[in-house]
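One protein chain is absent from this view; the other protein chains keep their places.
Which chain is which? They are A, B and C, in the order written, and residues in each are numbered from 1.
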Amino acid sequence: MLQIENLSVDFRVDSGWISSVTDVSFTLGPRASLGIVGESGSGKSVTALSVLRLHAARNTRMRGRIMFDGQDLLTLPERRMREIRGRDIAMIFQDPMHSLNPVLTIGDQIGETLRIHQKLDAAAAQKAAIGLLDMVRIPDAARRVTDYPHQLSGGMRQRVMIAMAIACRPRLLIADEPTTALDVTVQAQILDLLRDLREEIGMSVILISHDLGLVAEFAERVLVMYAGELVEEAPSLTMFARPAHPYSEGLLKAIPSADEDVGRLYAIPGRIPDPGRRPPGCNFAPRCPLVQPACTAAPPPLATMEPGHLIRCPVRLAAMETTG
Amino acid sequence: MLKLIAFRIAQAIPVMLVVAVLTFLLMHLLPGDPATIIAGDQADQASIDQIRRDLGLDRPVPVQLWHWIVNLAQGDFGRSLMLNQAVADAVKERLPVTLSLAMLAFAITLPFGIAFGVIAAVWRDTWVDSAVMILALVGVSVPNFWIAILSVILFSVTLGWLPSAGYVPLHDSFSGWLASLIQPAVVLALFQIGYLARMTRSAMLDVLDQDYIRTARAKGVAVNTIIVKHAFRNTLMQVVTVAGYILSLLIGGSVVIEQIFALPGIGRLLVQAIMARDYPVVQGTMLLLGFAFVFINILIDLIYAYVDPRVRYD
Amino acid sequence: MTDATTLPAAAMPPRSARRRILMRRLWRHRSFRVGAGIVAVIVLMAVAAPLLSGGQPNAMSLRNRFAPPSADFIFGADNFGRDIFTRVLYGARISLWIGFASAMLAAAGGALVGMASAWFRKLDGIIMRIMDALLAFPAILLAIGINAALGPQVSSVIIALASAYVPRMARIVRAAALVVRELDYVDAARVSGAGAGRIIFRHILPNVMAPLLVSVTFVFAYAILAEAALSFLGIGPPPPHPSWGNIIAEGRDYSVEAWWIMLFPGLAISLAALGMNLLGDGLRDVLDPRLKIEA
Partner (left out) sequence: MADTTDPIIRVRNLSRDFQVGGRGRKRQTLHAVSDASFDVLPGETLGVVGESGSGKSTIGRMLVGLLPATRGEIELFGETITGPSGKQALAKVRHKLQFVFQDPHAAMNPRMRISDIIAEPIDVRGGWTRKDRADRVAELLELVGLSAAFADRFPHEFSGGQRQRIVIARALALDPAFIVCDEAVAALDVSMQAQVINLLMDLQQRLGLSYLFIAHDLAVVRAVSTRIAVLYAGEIVELSDKRSLYTDPKHPYTQALLAAIPRPEVGTRKPPIRGEVPSLLNRPPGCTLCPRCPKAFDRCRTEAPALREVAPGRKVACHLYDGV
């Protein structure tokens, strides 16, 4: 259904263009769930925003192809793109406080999606909005529909965002760090809600997060991004049980556990390179415990390790082949 | 809402008191003895003393202040020295002129200032933006009295389209009123249009940068709808907060403009009073204008509360 | 994304280079460049007035009364036959000085009041009520009032304009200082036992300089305009000393027949204010992009 091929995104800065996302490719079928994990600056959110082409056009350069239903979203005229946004592909964001318009009622904001794409009149849209609020389990929906965002709690606001996103029963929902701004107990509620809605509507979901545990719980497949590149793709249980790329491995080991007492944590040495100052060759090479001279010479390709499990690390790949 | 109104009015009382005290102190604590100035250079000591007694200046300052406040509370703003008239009456006569001028200029400022700002923000970094912003910058950089004189030369003297001076009351003739005020009002509005356009543009750009605009785009909302429905109302909230400042600039500017177009307004009264060293009038006019702005600011707070649901429902 | 602008420590420029980077960014800003150019030219011309014009600003010459612009009098001459070009040059000295001095004085006063209000929360209510009261007067009216009380001199114009702009400056400084005082580094200083003096002068003041500097340039522009308006009303610096405002005031009666008397000083005022405004726009964009235009 969604096929991203060699997507690269550059941003304009003071001194020219810097590359944010480099050569990202992946596919997503109908009714599937995919997680994208990475630290800040990994390009995970940039990738997601590219699918809906929500970057400021003047300061962004995108290359590659984003195929959705057989058409390339990157070459679609803006008018056609607008028809897809909210109807076929919807998105929710990290900060529900600032993602809702403070001067419009939540009913108005939810109904707007339906008024645009299904040409409902105001009364019908309002009625549908109440139904949607019910669907995202906001109690007393008929009364709440005329509330303004500031009258709701953080969790409720994120539910409103979700109601808005699913209004037209999209085929793809992109959730960009949907629970990061929320408390732990509320995070679990929102996650369960998203899972149930995915079943109910039969949509695909891309969940973007810095939290590997969260993504693994939610998604069938996980992509790990580092410094603008896809470094590993695997089914989530595989990713959790035996990550293959040294970065994924290090990331997993660096997360403290609430289930057992660990001694000293493993810490990946060094720091994430800034965009525009990425090293030659493999981006992770300066921090990598497996680094070989060849790693710093040329950027390594993303290669299949086993069916459905891809990594961007020739060193690990070679080691696997000799042992396996 | 009613509670809010009552609360804001209650809050205004101390401000008005401070305004009154400041006006008083301005005239009494600064160097220079009003009596000497009023009496003129040739006056002898006896007449200076007489004036001082007449004005009550021989009493201690706190007593004078007390009398001033007590009189104010009774609606007595003092008596003019040059006009042989109560200050309140003198101001009342001239108020309609200044009010007409300021309101007309305000009515011109709002649509143009906001429209230019929005246009510049929407076409950000294009030639449209540059052109509008250069015009706005010229607006806030050119002295209005100078433009007024140039305008009179062009429209009144050379073309003869508009009167160059004088005021026609509204109840005499609407067209006469408009003709007598349109030129001064437009000239007066130029600075404020520029100022408001610059403000609106930066507020609009700020709003367009917000997450909820991205949410609207993600829903597939058309650009025009985003601007009109999602961005403009939020921009307006920021613009409302400077409306009071704009009015204050307009009243200030009208002092100068009234001189050029010989409009018998408060500004003219004030300048005449200063020239004639008519201190009670200076004091009284400043005070009344000060009070007026306290109330304008209350009004703006209330409008703001109406526009912003976060305040309205608090 | 958020880290996009930070540079890695390994390739870090030292402090002088950091200044250089800031200067380069300012210089790349078109409005700043144009504004700085205009202001520099005007200031240079004011300083070098005796070199640019051989005459005296008050030298009268009945023979040349109302001489239109020509090779001898490039801006023409006035009703006393005084050379307008020379008068505008010398007028720049007074007008610029008034603009500069009142902006500086307003900044100092505003900084003091604003910081005190932001730091001593108990004083805040009363200080801000007084500022509100002062703000209730249009700046030009306040200046007229103060000037009327002090009498017509250059110094009273400066004091009047400065006092008129103190409340606005104070508000800007207070708003910035209130943001800074809630920042963690102020708390860090308090945990270490730092007193009010250290916190205000080491932590808050340096971090409110950017908005202050930006508003100073705007107030400079407003003050030039306000000085001209005061002079025009006859309550500015007294004639015969030329200021841009009173040259226009004197030329007003002849504005139809001898338009040059008032045209050129008006252009000078506009150009100076335009230059300062452009400069301010540039400073704001580079130093303090979140600051709203307000002064």
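Points worth noting:
Everything that follows uses one rule, which is that contacts are C-beta pairs under 8 Å (C-beta built on N, C-alpha and C of every residue); 3 or more make two chains touch, one makes a residue touch a chain.
A quick note: this is a predicted structure, and the numbers were derived from the prediction, not measured.
Only one of A:15, A:185 or A:322 touches the chain withheld from this view, namely A:185.
When the missing chain is restored to the complex, the residue among C:28, C:121 or C:198 that touches it is C:198. Of the residues in subunit A, those that touch the hidden partner chain are 39-40, 153-156, 183-189, 191-192, 210-214, 216-218, 236-237, 240, 250-251, 254-259, 261-262, 264-269, 271-272. In the full complex, subunit C touches the hidden chain at residues 3, 6-9, 12, 14-15, 18, 183-185, 187-194, 198, 202-203, 206-207.
As a convention for this text, only the chains that are shown with their structure count from here on.
When chain centres are set by their Cα atoms, the one at the greatest distance from subunit B is A.
If each chain is reduced to the centroid of its CA atoms, subunit A and subunit B end up 52 Å from each other.
We define each chain's centre as the mean of its Cα atoms; on that basis subunit B and subunit C are separated by 21 Å.
For the pair subunit A and subunit C, the distance between mean C-alpha positions equals 50 Å. Of all residues in subunit C, none touches two or more other chains.
Shown for subunit B are the residues that touch two or more other chains, of which there are none. Within the complex formed with subunit B, the residues of subunit C that make contact are 129-130, 132-141, 144-146, 148-151, 221, 225, 228-229, 232-235, 245, 248, 252, 255-256, 259, 262-263, 266, 269-271, 273-274, 277-278, 281, 292-294.
By the touch rule above, subunit A contacts subunit B in their complex via residues 52, 54, 58, 82-87, 90-91, 93, 95, 98-104, 112-113, 116-117, 148, 150-151, 161, 164-165. Listed in rising order, the residues of subunit B touching subunit C in the complex are 14-16, 18-19, 22-23, 26-27, 30-32, 137-138, 140-146, 149-150, 152-153, 157, 195, 198-199, 202-203, 238, 242, 245, 248-249, 251-253, 255-256, 259, 270-271, 274-275, 282, 286, 289-291, 293-294, 297.
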